[in-house]
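A single protein chain has been omitted; all remaining protein chains appear in their positions.
Entry: chain A
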Amino acid sequence: GSSLEPQERSMEPPAVPEEEEPLTAASGPEGQQLFGYVGIEAVLDQMKIKTMKMGFEFNIMVVGQSGLGKSTMVNTLFKSKVSPKSSQPGQEERVPKTVQLQSVTHVIEEKGVKMKLTVTDTPGFGDQINNENCWDPIIKYINEQYERYLREEILITRKRKIPDTRVHGCVYFIPPTGHWLRPLDLEFMRRLSKIVNVVPVIAKADTLTLEERAEFKQRVRTGPRGARGCPMSPPAPLKPCAPQIQEDLRTHAISVYPQEDFDQDPDDRALNDRIREKIPFAVVGADQEHQLNGKRVLGRKTKWGVIEVENPAHCEFPLLRDLLIRSHLQDLKDITHNVHYESYRVRRLSESHRLALSPLNGLPPAPPAAPTAPPQRCPSPA
């Protein structure tokens, strides 16, 4: 049988072909004009389906003194009993003598998307009398995960999917003193923000009124004048002054997430500026539900009222959750991979002569350059 048009066509005079039309309309800088529809969008659908099928890993670390509600916060974030609380009876939690790191992994699923969540807790941090260098075990842990990934990456026969244990975000809990950042806070954030995404939060913010919160944030952002940690004069009257806020953070070389340097385009910048204005978030954690006005709400019940965790008028927990999970989760991972991990890799490659890649590089090992500018963002090969 013929595969051409049905027989009736042969009754009509053959169609006249059009003049061969130019198939490309004016080609703008963006590319050629299409005459019809190819269906490239389908690629995106494939990616989505694949992401959903594969599931993904997400690793966060919580740092702060004991009793600041870290575990409760994690449980509230992920709406499941991910972390065992130190306040529970039966948890033989004596304050460890040194900083211990404990990682717990859970697989949680939502609407067909699977997440392998690992939460690393740091009991003992800041709890000693002498807390000097208490950040060292944490820095060591973070670098160990980078090392692990690097070693997998340089193997001759690599895994198809390298397991990712790198810390994507480090939530740092600031006690709600209402005064200044303590030297420990400054020291920690300064060192860690160089190697990992640091998200500072004001913990147990329900002990602060709204005014006290605003004032505290202002101070956290601005920092005391003069010697670190020593206010030289009573705090200046509240006058939110954006350039100064950023400047003071920068003076201490503390670049918290979302870092300004990594905004990719004006849209990103606008979105992230709004977030940066509110950092650090004043959060309250709760894993108990209460009945309020006919609804079940997650919150803390006191004699003077119920503090609703998910109510933006009560605390900024929703902002933290949205940032970490709903909007910037992938970004946290991307920056970890493209910036922090790459910095680590460059340092290691520069140091070591014995890595398997050296014969291919043909590069003489360069002395590790002291980073004067923060690490730049680069597109991911993976």
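By our rule, a residue touches a chain if its C-beta (ideal position, glycine included) is under 8 Å from a C-beta of that chain, and two chains touch if they have at least 3 such contacts; residues count from 1.
Here is the rule we go by: contacts and distances are computed from a predicted model.
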Listed names "Phenylalanine--tRNA ligase alpha subunit", "Carboxypeptidase O", "SEPT2 protein" or "AP complex subunit sigma", with the criterion being the UniProt name of the chain not displayed: "SEPT2 protein"
For chain A, the residues touching the chain missing from this view: 1-5, 9-10, 14-18, 20-24, 30-32, 34-53, 56, 58, 77-79, 108, 110-113, 115, 156-158, 160, 264-265, 289, 296, 310, 321-322, 325-331, 334, 342, 346, 349-350, 356-357, 359-361, 363, 366, 376, 378-379, 381
